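The structure appears below as structure tokens.
The complex is shown incomplete by one protein chain, all other protein chains being positioned as in the whole.
Think of it as A, B and C in the order they're written, each chain with its own count starting at 1.
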Amino acid sequence: MSLIRGHFEKDADKLAREYSESISFDWRLYSYDIAGSQAHARMLSRTGIISNAEGELIIKGLSQIKEEITQCRSTFKPELEDIHMNIEARLGEIIGTAAGKLHTARSRNDQVALDMRLYTKDAIEKTLAALRELRAALLDVAEAHREVVLPGYTHLQPAQPVLLSHHLLAYFEMLGRDAARFKDGLSRTDVMPLGSGALAGVTYAIDRESVARELGFAAVSRNSLDAVSDRDFVIEYEAAAALTMMHLSRLSEEVVLWSSAEFGYIILDDAYATGSSIMPQKKNADVAELARGKTGRVYGRLLAMLTTMKGLPLSYNRDLQEDKEGLFDAVDTLLKTLSVYPGLLRTMKVDREKMAQALERGYILATDLADYLAKKGLPFREAHAAVGRLTAFALKEHKGLLELSLDEYHRFSPLFDADVLQLNVAAALSARNVPGGTAPDQVNRALTEARQVLGE
Amino acid sequence: MSLIRGHFEKDADKLAREYSESISFDWRLYSYDIAGSQAHARMLSRTGIISNAEGELIIKGLSQIKEEITQCRSTFKPELEDIHMNIEARLGEIIGTAAGKLHTARSRNDQVALDMRLYTKDAIEKTLAALRELRAALLDVAEAHREVVLPGYTHLQPAQPVLLSHHLLAYFEMLGRDAARFKDGLSRTDVMPLGSGALAGVTYAIDRESVARELGFAAVSRNSLDAVSDRDFVIEYEAAAALTMMHLSRLSEEVVLWSSAEFGYIILDDAYATGSSIMPQKKNADVAELARGKTGRVYGRLLAMLTTMKGLPLSYNRDLQEDKEGLFDAVDTLLKTLSVYPGLLRTMKVDREKMAQALERGYILATDLADYLAKKGLPFREAHAAVGRLTAFALKEHKGLLELSLDEYHRFSPLFDADVLQLNVAAALSARNVPGGTAPDQVNRALTEARQVLGE
Amino acid sequence: MSLIRGHFEKDADKLAREYSESISFDWRLYSYDIAGSQAHARMLSRTGIISNAEGELIIKGLSQIKEEITQCRSTFKPELEDIHMNIEARLGEIIGTAAGKLHTARSRNDQVALDMRLYTKDAIEKTLAALRELRAALLDVAEAHREVVLPGYTHLQPAQPVLLSHHLLAYFEMLGRDAARFKDGLSRTDVMPLGSGALAGVTYAIDRESVARELGFAAVSRNSLDAVSDRDFVIEYEAAAALTMMHLSRLSEEVVLWSSAEFGYIILDDAYATGSSIMPQKKNADVAELARGKTGRVYGRLLAMLTTMKGLPLSYNRDLQEDKEGLFDAVDTLLKTLSVYPGLLRTMKVDREKMAQALERGYILATDLADYLAKKGLPFREAHAAVGRLTAFALKEHKGLLELSLDEYHRFSPLFDADVLQLNVAAALSARNVPGGTAPDQVNRALTEARQVLGE
Partner (left out) sequence: MSLIRGHFEKDADKLAREYSESISFDWRLYSYDIAGSQAHARMLSRTGIISNAEGELIIKGLSQIKEEITQCRSTFKPELEDIHMNIEARLGEIIGTAAGKLHTARSRNDQVALDMRLYTKDAIEKTLAALRELRAALLDVAEAHREVVLPGYTHLQPAQPVLLSHHLLAYFEMLGRDAARFKDGLSRTDVMPLGSGALAGVTYAIDRESVARELGFAAVSRNSLDAVSDRDFVIEYEAAAALTMMHLSRLSEEVVLWSSAEFGYIILDDAYATGSSIMPQKKNADVAELARGKTGRVYGRLLAMLTTMKGLPLSYNRDLQEDKEGLFDAVDTLLKTLSVYPGLLRTMKVDREKMAQALERGYILATDLADYLAKKGLPFREAHAAVGRLTAFALKEHKGLLELSLDEYHRFSPLFDADVLQLNVAAALSARNVPGGTAPDQVNRALTEARQVLGE
């Protein structure tokens, strides 16, 4: 018979009990639950709601339980439903009657809200550290390849030359926004709900502020009904995780593309590639494919929690129990993906020869030719049209743009002068000398700034 | 060093290996994997690709492994990545070199497609059985409450009286459509992919049809590239599961509403209700709330797999590994929810008094009054308007419609005769005597038909 | 003052009315609404519920309204909320009082359910036709390129050679499953809801079967509460559309990849490619990119409707109004995408030279070498490992596998004989001579079967 079924006459149906239990996944909250209970007990004895002796007994007992769980010496009982009841029941075994006083001025509703917030705060810190680590890897690789030039793509068509480091810094920027989002979410997570009771507050003269301080929270919740039913912080973490995974899926797509035989821009280290069970020559970018695939999983977790919360009346409803597995999985998936990538990036080899060949293949300087004409006074749209005709001509002649003669250029515009023959990739890069552009000077400045940002 | 990394010089980075492993969840496929491998080995020896002795050795070895796993006597090795390699490596330990012949004319790509199809076929069978069981429970409860009348609602406002059994049969219909969808999906799942090799077919004269027959498949796949990259059957199961959970979320919402103090139409058995840790009087419909909450989870799994598959080039990509956990979870969640509900329904008590009181409270016969006037020749829209004014009058006078006098009726239309005073709930029910309507005759016929449908 | 607000004392707040109106999008249902109303009126007069004269007046009036709308000579009034009320009000203007009799034995709840089912049936027919057209295009292109060989990919790494027609037939299979799903859904859409009234059936002796026959429905709904709140058919269409878009997103990804400079396997016709506003040499596969991008839109529509339905109590709730825009958009998006693709495929040029070069680049015959050894008796796993070492050696020597000498082969296995030197792409293709495999014989058979399937 469970602790809280005082007036129920029969035991829950086995299926129903199995359906309702959460201990199989919420045991992961144990350290947060115990930290929260200890802070609560300390406050209860400080305010005289329980005696000092009771308080000490409870706190010591909880420490013992924490050790037992950490050392895997405890067995959880599904019939006790959740981690909270398992811990409380074990406390009773260890310290006897006084255990029953721990839950004074508290409800499972504010207790589980507390545990989830402590867990999420922790997860955000770990996520920020992992994002930082990955940004550092991007920056290191970018700095180590300052001279490498890549065809920049739009629509997966070579468009204009860019520096590889400029390309990598684009991901540095994306992950920087991601970090900012997690930090923003932290401010709404960092709120202490204990004292909200089941829904309406508690009838004891507790000291919420001191509990918040002890547990490292920046604020206490302002409305008890909201506090026990608010899972915005879960959704907000998942939304930020979905965006981050989206960015990683883009990086992963490029890792897969670039390590293909056709692109050949990078060679993954054996440690990050997988063989085929039947085709020994394969060196598959499995890690990147998995990261790309796992993006769907995190999207699904976000959506699941949004759906679960839709249309729920206030305040606590058992639907909220669905918050846990989704969040745990989103956090695990994101952290693992962020953690596996730095090694992949640091160990991959860049084939600058392949990139150089690709630069020659396309008509990657066409825009520069149009700009050349425009700078000589031709309206941009006309310059664009002229170079379009010139490119079509070169394509037909199977020539690169740089292989055309001045005579041939003149067929398309009299504004072409001999200096057009000096156009090349390096010149094209240097010409994009605006803040945010791919000119080496700009990129070097961006690398320096990125290093400073990381140093903060 | 894993079996398939012949030409790799270093071992996979630990993080990368952990990131890639699937044995922690795909072990659940073991019985399907072994059944598939045994059928494959039998075919290989039947066609002379391996010797009979080798075939027998392999089959016997696999049976032993199955027993070991079923009895939890085996330990899976994460460094062997997945269930397929774990089983094959163990087979090598048991039977030696011959184990290396099992993978002849096969690739992990068609092997895992086979396992997933066997698993899904099984899941569909279990789902159909669980749906049948729940439909039987709905029907039993409906039959046991043939006389009970409920206010029918639109917009959560009492609209017209309906029989409780009519209401329950609405869910019977929904779940019937669900079953049909799973059956439809089965036809596309019931296709044997082995022989597709990695992507292009195999170079051995295998006999795909006999493998299909032995494993109970209705057909063999028609295109090897499609067969190794097709996960439609996973998504289709998840989509059908999402719709079923949607239906169950509607039922759950009604269980929660009806067991509220305000409605009070049903009393859940203690076995299916949960107490509060702080409010002993509470008897919460937690099981229904959980079912409603878990709807989001299944939606998320559907969406996750759709997202994962989006934009993947042919054929197999490692992203596909993400199919498993999502499907397993969708199946588990749906089956558990379907299984817990029959008991909840069968044990709940119906408070027909509360329903009767609610019928009196509303102006639930207003439509019947409008129909009364319309049948006397008043165009329906005018009849509707007249009854609208009459209802507004009754509301102001704090009277029910049945409490008005004939004089009062006459103020709103001269077409009202004395027989209007005989209007009542029973008459209103009987009047809806069209196929699909709530008249007792119609509902009795529907119950009989439902019983026949279940019997098939 | 709107028709149905008899007892309301003030007019709806302007914002609320704007928020509630649906005429701005549900006008698209007009022809279905009128067809349904005409069938209803015919039945009403046939059963004597209204007079023949009234029936004819109504039917003629409705025909006139249909013409007015089709010819854009009508103005819809937002204050009349929806298409149903707009039509009924206009009917009143044309035929006077008799218009008020049309809504006899009907409610907007069953009326809108009818309209949506008629619309969806139509949409399914159009979708099946469009799928058929696209499958025909795939088949035509496949037949026209019977000899073309492509590197088959797994993990976007060249794996084994396949016929281009085999590759295209993979999509033929996917779209075939899609068609089957739409057909399956049709059986659940093809159900006539009229007669369900607001929720409980109607009080008139109507003839539902004859209405169903006249409107071409296969069955009448069996439960009125279900019939007015069932939107499964909307979700089911959207789920099938999501799967189809997923397949098209995969095709689109390949179109983008294959038309890239690096792959270069296909050249899109100018009609299906777009230029860049700044880089005249670009020829972007915009149509394919848009199709890939629109996949998300259809997923979103599916999810939206699943979310909207979650947790709604029976029967009709206004939330259901959200079914329309999502379905219309899913149908439009899918039909447009299906329609644009046949032309793109039929007009694209295949560069078989580029494919041939790519076949030489990889170690695409490695599996065949492993099979070679296995057929000589080496257990497959050992054969695999030997070829793995051989490939690694060839890679280091910068040689293709076919460039190795017999001596070099012998270093890795004594089982290699002179015939190993005869291995080539054509032989590798022919060797995969199993049903579903890429051997030319198998593919020719598959093409013939596909032609038959389409002919049915």
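Assume contacts are C-beta pairs under 8 Å (C-beta built on N, C-alpha and C of every residue); 3 or more make two chains touch, one makes a residue touch a chain.
As the structure is a computational prediction, the values presented were derived from the model and not from experiment.
> Missing chain touches which shown chains?
Across all of the complex, the chain we cannot see touches A, B, C.
> Can you say which of A:L169, A:L215, A:V287 or A:L359 touches the chain missing from this structure?
Here the residue in touch with the unshown chain is A:L169.
> In the complete assembly, which of A:W27, A:F328 or A:F380 touches the absent chain?
Touching the chain that is not displayed is residue A:F380.
> Of the listed residues A:S20, A:N86, A:S413 or A:T438, which contacts the missing chain in the full complex?
A:T438
> Touching the left-out chain: which of A:S22, A:N86, A:Q111 or A:T295?
That would be A:T295, which touches the missing chain.
> Give the residue, chosen from C:N284, C:T367, C:T391 or C:S413, that touches the chain omitted from the document.
In the full complex, the listed residue that touches the missing chain is C:N284.
> Which chain A residues touch the hidden chain?
Contact residues on chain A toward the absent chain are 3-4, 6-7, 88, 97-104, 109, 152-156, 159-162, 166-167, 169-174, 177, 180-181, 184, 187-188, 195-206, 208-209, 220-230, 232, 235-236, 239, 242-243, 246, 249-250, 252-254, 257, 292, 295-296, 299, 303, 306-307, 309-318, 367-368, 371, 374-375, 379-382, 384-385, 387-389, 391-392, 395, 428, 431-439, 442, 446, 449.
> What does the interface between chain B and the hidden chain look like in terms of residue numbers?
Residues in contact with the chain left out: 154-160, 256-257, 260-263, 275-286, 289, 303, 306-307, 310-311, 358, 361-364, 366-367, 370, 384-385, 387-388, 390-392, 395.
> In the full complex, which bits of chain C touch the chain not displayed? Write them out.
Counting over the whole complex, chain C touches the hidden chain at residues 3-13, 15-16, 18-20, 103, 107-108, 197-198, 269-281, 283-284, 286-287, 289-290, 292-297, 299-310, 317-322, 325-326, 336-337, 339-340, 343-344, 347.
Basically, only the chains that are shown with their structure count from here on.
> With centres defined as the mean C-alpha position, give me the chain A-chain B separation in Å.
Computed value for the inter-centroid distance: 32 Å.
> Can you work out the whole-Å distance between the CA centroids of chain B and chain C?
23
> Give the residues of chain C that touch two or more other chains, as numbers and ranges in rising order.
154-156, 159-160, 257, 303, 306-307, 310-311, 367, 384-385, 387-388, 391, 395
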